[in-house]
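Here the complex is missing a single protein chain, while all its other protein chains stay put.
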Amino acid sequence: MSNLNNLRNKLREQPILTVGGAFDAMSAKLVELSGFDGIWAGSFAISATHALPDASILTMTEFLGVASSMVEACNIPVIADCDTGFGGPGNVIHMVRKYENAGISAICIEDKTFPKKNSFLENESHDLLPEKDFVAKIIAARDAKQNNDFMIIARTEALIAGLGVKEAINRANAYETAGADALLIHSKQKNTDEIFEFTDSWQGNIPLVVVPTAFPNVKLKDLAEHKIRIAIYANQTLRSAHSSMLNILKKIKDGKLHEVENELSSMEDIFKLQKTYSIKEKEEEIEKELKKLGYIT
Amino acid sequence: MSNLNNLRNKLREQPILTVGGAFDAMSAKLVELSGFDGIWAGSFAISATHALPDASILTMTEFLGVASSMVEACNIPVIADCDTGFGGPGNVIHMVRKYENAGISAICIEDKTFPKKNSFLENESHDLLPEKDFVAKIIAARDAKQNNDFMIIARTEALIAGLGVKEAINRANAYETAGADALLIHSKQKNTDEIFEFTDSWQGNIPLVVVPTAFPNVKLKDLAEHKIRIAIYANQTLRSAHSSMLNILKKIKDGKLHEVENELSSMEDIFKLQKTYSIKEKEEEIEKELKKLGYIT
Amino acid sequence: MSNLNNLRNKLREQPILTVGGAFDAMSAKLVELSGFDGIWAGSFAISATHALPDASILTMTEFLGVASSMVEACNIPVIADCDTGFGGPGNVIHMVRKYENAGISAICIEDKTFPKKNSFLENESHDLLPEKDFVAKIIAARDAKQNNDFMIIARTEALIAGLGVKEAINRANAYETAGADALLIHSKQKNTDEIFEFTDSWQGNIPLVVVPTAFPNVKLKDLAEHKIRIAIYANQTLRSAHSSMLNILKKIKDGKLHEVENELSSMEDIFKLQKTYSIKEKEEEIEKELKKLGYIT
Partner (left out) sequence: MSNLNNLRNKLREQPILTVGGAFDAMSAKLVELSGFDGIWAGSFAISATHALPDASILTMTEFLGVASSMVEACNIPVIADCDTGFGGPGNVIHMVRKYENAGISAICIEDKTFPKKNSFLENESHDLLPEKDFVAKIIAARDAKQNNDFMIIARTEALIAGLGVKEAINRANAYETAGADALLIHSKQKNTDEIFEFTDSWQGNIPLVVVPTAFPNVKLKDLAEHKIRIAIYANQTLRSAHSSMLNILKKIKDGKLHEVENELSSMEDIFKLQKTYSIKEKEEEIEKELKKLGYIT
């Protein structure tokens, strides 16, 4: 882990980190270029780009492939959403080794039962795993990691499951004791009351993480004042891409591409993101060396 | 190949087909939902989403994986951009088998040398393969396909390489004779003069395909009048997603997400695209059957 | 599904089918060349070749990749061992679609809990899923398949779990009622008493399958007389490859390769299995056509 993708170091340096959601290497690169502190490789967004439900349908291989391509393209930490950990403690051990080897900075596992449902689905029961069984996964993850700066983020869905702040705090304590490096407290309440009740009552020491999908307009400053150290804007990039593509496709079908063409990024913009010119530059460097070696005159 | 993804049938039924570019299953699904006749799995866009140059860097495995996930998500033909065919005739045979088995409706191979450069790159030489060598690839592809409705689209880069309309016509004739099922004539001229000079002079019988990136505002009617049967809008979705994500990320960083949140697609929109509710529906169906079988009361 | 890889047709034509275990396309091809009726893509053997435990560690993506490469290489049915179905009914639906699309002839799912343990492990508890939950998976699989000849094999581990023949029969009945196309009855008893007690008592109509790992010397005739329609020799190829490689590696290390070199298959044997010469033949065919077309003299 280089200093650039060391999430723990970044937490030492800044009061609160802003993390942007991505679903492929390009969106991850845009998160980086926009000045975010880290990238969230979220399973909702990655499932969506595969046109598959966010319900443990894609495999670890597929999620890891996407997260790895983000690591290769970017120089800020990638945090991989690993849902329920793809099985029991044995699976979690395998997972941690694979993700850490791939250069990912942190993984996040949640205390739902497998296969999971997306937390924002209405009229769904969101069953939690017994505390003991999720603690077993955290212990497994903690012991499997090799670099101390690789972070295990435990995510409790106690609020999503409607179990209340007290149960959330019990879970949070248990997960910290078991060795979690950070705690993601998730809520779908449309304001911050529930979240702040939690953060104000909790006495733990590990960094707190939130995903403000349901209360997107909360100010960073307010989050920071409530002890939150990482805010993940998980799915706005996806929803923005979805919306803009629908719009442009309609224009093309209606023969009105000219009305919006100037809103599109240029081919040149994309070429730059792809590092297209680095190949040409390298070819020129090699050519110079071939000249020096006498192969070209 | 079902009737739904049979490109040849669609060509029989309509004077000109409109094909939209996609780079993952979600963008492909949006192309379908927007009423397009087919999906272009383009190597420029797919490379871009991997933050890698469009220069034969991604492997066939990676391109095929993306195109396959489009096929699984959609019910219209997927046309796969296969660059130079990933090698010589032996590679083309392997490729055709893999792509046809994956349910892809057509592949497109171009007469550049390997590794290729993107056709819209300025100050790059765009070398063509000797005609004989590309004809060998077309013969290989033609003999490898099993379903007659699977289409081999030969793409000539003669105009991109600056070799003029006459050479383009020679190439087109040679590729039709060798067994190509359609011909893609590519140009980066900012108007249609060159393309129409070609289409007006050519005497061949196989369907003509164009990618109007450099002349996006041409009317479908004009293309159709010049014997063009397929228009591929290859990269507008990508450039639109790129631009809109940059914009939203800036808003988030500036604490101004509220200004644009209503422009985003909703979580609900994404849930629908993912067929999230089909799992729930199926679960309910199974529950009914379990009741009938006496497992649940 | 062609007639060649239609398992159901083969069952109509022969009293008992012999299926050989494989773990990659080469071992699958050897099974075919040796005259077997089908190939078993077993999770124990495939996990072993990845040097990983047979405990739901490899993902569906990895198992499917191996089974697909067998389908591409062979012309007899591939039966894919899908363990517990990679999750709940939603996962089973996704799985059946992927496997059927890949040209696999049958999948086998078992009534253990996820993540599973290998059935031959001593001192392990082998917990079964409640009957209702496994029936739900069979219903899901049954409804997801598109070609009636694609087969869903339900495997009960009731005997492995020590629950006795009566429970095995209850399970078998339930699975047949739910729509299973065949039943795999598994046992680790070192003789056939338990298996035959089951097969002699069961009144069901779907074909019975066994894996005689613990009683390898049973005669096919005896199996057939006890209503068994498919015998899967699941892991002998793997164990044979393991043993012979250990031996040859020791010889190399001891400087005694000459003692055993004549026991090795030749490079030529491997070239043939790889269809190395088909590329050359095709190149010559293409060359002839290029001559006819005037490109070569």
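Order of writing sets the chain letters: A, B and C. Residues in each chain are counted from 1.
The rule is short, and it goes like this: contacts are C-beta pairs under 8 Å (C-beta built on N, C-alpha and C of every residue); 3 or more make two chains touch, one makes a residue touch a chain.
Keep in mind that what you see is a predicted model, and the values were worked out from it rather than measured.
Of the listed residues A:Glu72, A:Glu167 or A:Asp269, the one in contact with the hidden chain in the full complex is A:Glu72. Only one residue from C:Ser2, C:Asn148 or C:Ser265 touches the chain missing from this view: C:Ser265.
Only one of C:Ser2, C:Asn217 or C:Thr297 touches the absent chain when the whole complex is considered: C:Asn217.
One of C:Leu4, C:Met245 or C:Ile296 touches the chain omitted from the figure, and that residue is C:Met245. Although one chain is not displayed, subunit B still touches it through residues 52-53, 55-57, 59-62, 86-88, 90-91, 94, 114-115.
In the full complex, subunit A contacts the hidden chain through residues 72, 89-90, 93, 97-98, 101, 103, 131-132, 135-136, 139-140, 143, 177-178, 279, 282-283, 285-286, 289-290, 293, 295-296. Taking the complete complex into account, residues 18, 20, 24-31, 33-36, 44, 47-55, 69, 72-74, 118, 120-121, 124, 213, 216-217, 219-220, 233, 235-250, 252-253, 255, 257-258, 261, 263-267, 269-271, 273-276, 278-280 of subunit C touch the chain not shown.
One rule holds in what follows: only the chains that are shown with their structure count from here on.
Residue numbering shows that subunit B and subunit C use the same positions for more than half of their mutual interface.
If you average the Cα atoms of subunit B and of subunit C, the two centres end up 36 Å apart. Residue numbers of subunit A whose C-beta contacts span two or more other chains: 52-53, 55.
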